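A single protein chain has been omitted from the complex, and every remaining protein chain is retained in its original position.
Chain IDs A, B and C follow the sequence of writing; residue 1 opens each chain.
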């Protein structure tokens, strides 16, 4: 497929690049670093070779979310967004943008989001999971009441947001002790991000903002596979859950799901049977994943060509109001 | 289907019954309690009504795993196993047993397992996740080196074990703070048990004991949906993972998966496409789940009748060497 | 689901009712006859009980297609369409109509179709397979050149047509001799209608009229299951096939498929994976099939609620320009 749109494609700036070093074996780090900092060389070459017309770019992880000093977070976010805006200006048919936001300061985050959407033409924002606020060990999830106004601003802008993984703080997840190969994209990313997404879905956020759309990568971080059980259990007793509807209702109304880093048809199938093909979208997770791996799988995976066009492009066109 | 075999069916004894109170709304507790303590009344009636010929019974959760005092854990396990043995003796065609084991004392656990299998005719053992050892906040997973001899004993007995959920200790999982409706069977059970299972699968345990079989409930606690991604990520770098093969290889060779509490065909389908129908088995999770819900779904779910017979009965017959 | 739209729902008039007798066991005939002739009693009651808001009605089979005398065919078609129009006028929110057409006279068929669409407000037309023309043993399929102008008229009206089954003439299908239980809806309907549909799809008709839409019942009369093989074989040699593209391309661009009489999720799944859920629509095939059987299956079949709404209603709304 020649004109795919990809949504979980990352870059880094000088101030955030070292955050990604942990995700590369030492001998691969220089290559990953180059790919994160590059925009116009291998990034566009790879997009051309593997049929991605448009990449909506976002900062690496955790980056801004991992800066406890709110003022510093604001500065780094702004710097990253400006770098990205410049690249979009140079390649408006090839790049789009998700804003990085200093969620440590919800008011500043709202202002930065407005700037990114209304002035820079960004397509929404991407957060790398929870934010550390004030000190390294103080963590906030975005169902916290302090974000009420932020979400009102975000919803009013009518752009989706991407809930992207970050690793949990190890002192908050001793379960991985002695098995650290399970952290990061192996398993911990999905667990951490899945729970954060479930917090938002069950918080009432989407009752207050029924048009708001959250994007989840990696085929929904495991949620589609167990969503029936989630609702089945809560139907026996909601245990104080504050939202109005069932979590699965929000999953089917307020969530879009991408293929990033999870290039597997049975998983696509399970997701399609829970949310429908209108809410699934192609993504790579470049440069942590290869365009080649994503496209070799997606371009040939055995689904209807009609669904391939929707997942590969048309759903994103509709969600972001492109063209 | 009239002669199903169910594998994740729970009872309690006086010493463990209160552990289950947290899983029932107050108005439901008396009923749940009665069902957990009952063997011969409503338990067999429900089995009869919904077509379960044989239930392999196990103690409630966390029970023995939640007793830090090893000596006490040994006593409670022994008492529970004796109660169960008596019921099996009275109803040998309707009940089988999984041993409860005091994993706080691996040597004692091995002896109790031998007793249960060789003298009491049990079909293996079931552990409710990690054990607290010595004090409430000291936790051990079973990939710990102290269990080397225990696993040798278990493997030599040629019976499978069931890795059953328990809730994480909240001080070890602050991620659920303020969203406690996500704990227990809603979501935390699967996360906790999935990671424990992945620890075992990646630890080398199944290299040392290639015939050993682990049973996972709830359609594999989310693992089948993401197993491709697990192996895909680790193929880029094993990061010290000590096992010989890929985690998916063990999933397809050393794991059986049950339907307990997850009565959903797309989830069955995704699991079937990852492990094949020879490794999927019917279960209810009674009395936390209803036979009615399980059987109404399973008896009619739209799979081949050939697979229904295997999943409903024949795979269990083969795994446990019944008949 | 409460507001379903159903598309393959049949009635008969006095002149055509006996055509359906062969499809009922003797003891069932009176009931079937009553149901075919009824509009306002049990038909609407069943729709109400099983959640069909709107039925698009069509004449029984073969009816007009089985009248070799073209003049008579014209008269019967007109009479049936007038009867149907009157019922639609009385129940405009509950009934829609597909025109019966005297394909024995393509020019007259075109005129009748225009009348039905522009004056009577019908939603397209339904043909019961081939027509007998002039005498009982002379048969015509609608890829015949004589229909060129008819198809231009049909395409210009921008309404779909339903290719509905009829039994083959037994002297043209000796393969069923001695196994007549395989005729009719058991098997012969799908074979006959599938081949007729393939004739149209491969004839170039949809090159000339790329917006024209054909509806197939019974999950596509077997075509989705083998469409990959059809195109795979023809890719090795087109053997004179006159169309421009692959048959599968037309299947995914010019065909909609209904659930009529084939209430089976694996079949739905196979079809969804070949054509996507945007081209699948609920239907019953009343009164040959029961609303109860269709709705009990469809309302609970384990697909996404998003797809259920599309298949149950929204795809028909879009295809017919309703509301």
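Here are a few things to note about the model shown:
Quick note on the criterion: a residue touches a chain if its C-beta (ideal position, glycine included) is under 8 Å from a C-beta of that chain, and two chains touch if they have at least 3 such contacts.
Since this is a predicted model, take the numbers as computed values, not measurements.
Within the complete assembly, C:190 is the residue of C:6, C:190, C:212 or C:280 that touches the hidden chain.
Between the chain not shown and the residues B:111, B:209, B:239 or B:252, the one that touches is B:252.
Contacts to the hidden chain, counted on chain B, fall at residues 248-249, 252, 269, 272-279, 302-307, 310. Take chain C: the residues that touch the chain left off the picture are 25, 28, 139, 141, 143, 168, 172-176, 178-182, 184-187, 190-192, 194-196, 198-199, 202-203, 218-219, 222, 224-226, 228-230, 232-234, 236-241, 261-264, 266-267, 269-270, 273-274, 293.
Considering the complete assembly, chain A touches the hidden chain via residues 264-266, 301-303.
Everything that follows uses one rule, which is that only the chains that are shown with their structure count from here on.
Among the chains in view, A has its Cα centre nearest the centre of the complete protein Cα set.
If you average the CA atoms of chain A and of chain B, the two centres end up 34 Å from each other.
If you average the Cα atoms of chain B and of chain C, the two centres end up 51 Å apart.
Across the assembly, chain B contributes residues 264, 266 that each touch 2 or more other chains.
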